[in-house]
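For this view, one protein chain was removed and the others were kept in their places.
So, subunit A:
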Amino acid sequence: MAVSSRRLQKELMDIKKEGTPVGIELLKADDFSKWILSVEVLGDTVYKGEKFALMFRFDNQYPISAPAVQFVVDDKWSAPEHPICASILGSEWSPVLSVVSVCVTIQSMLASCKVCPCLTAHTRAALLTGRGFSSA
């Protein structure tokens, strides 16, 4: 078993066993190449009550190298967006970080309105209206 698969298997087991932190939900994890999670912004901010869908893509270098993460809007999860430019996904990536910890960081980035500049007006509008994905 490849390191990336074993590691994701372990993360999946932990999520199933321990659950996810408040406001974070695992929506889709059919394989070890692409996962989708939703992030709800907590607290009193402009995004209050909004849910954002995040798509994670992993290569076999995970977790040595960071996953590619982007916001997605429609049901096919195929919005052609730029990966999110968060520093923990770049120079500050550490292999001990996990999918859940990345979600927690993005959650707090959204809460402090530090939104990735790559989040286009189109995507933002779609996300803000809550259109596009349903949380089961």
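One rule holds in what follows: contacts are C-beta pairs under 8 Å (C-beta built on N, C-alpha and C of every residue); 3 or more make two chains touch, one makes a residue touch a chain; residues count from 1.
Heads up, the rule we're going with is that contacts and distances are computed from a predicted model.
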item	value
Listed names "Ras-related protein Rab-14", "RBR-type E3 ubiquitin transferase", "Cytoplasmic tRNA 2-thiolation protein 1" or "DNA-directed RNA polymerase subunit beta", matching UniProt entry of the absent chain	"RBR-type E3 ubiquitin transferase"
Listed residues A:41, A:54, A:69 or A:104, member touching the removed chain	A:104
Touch list for subunit A against the chain that is not drawn	3, 6-7, 10-11, 14-15, 17-21, 61, 63-65, 88, 92, 94-98, 100-101, 104-105
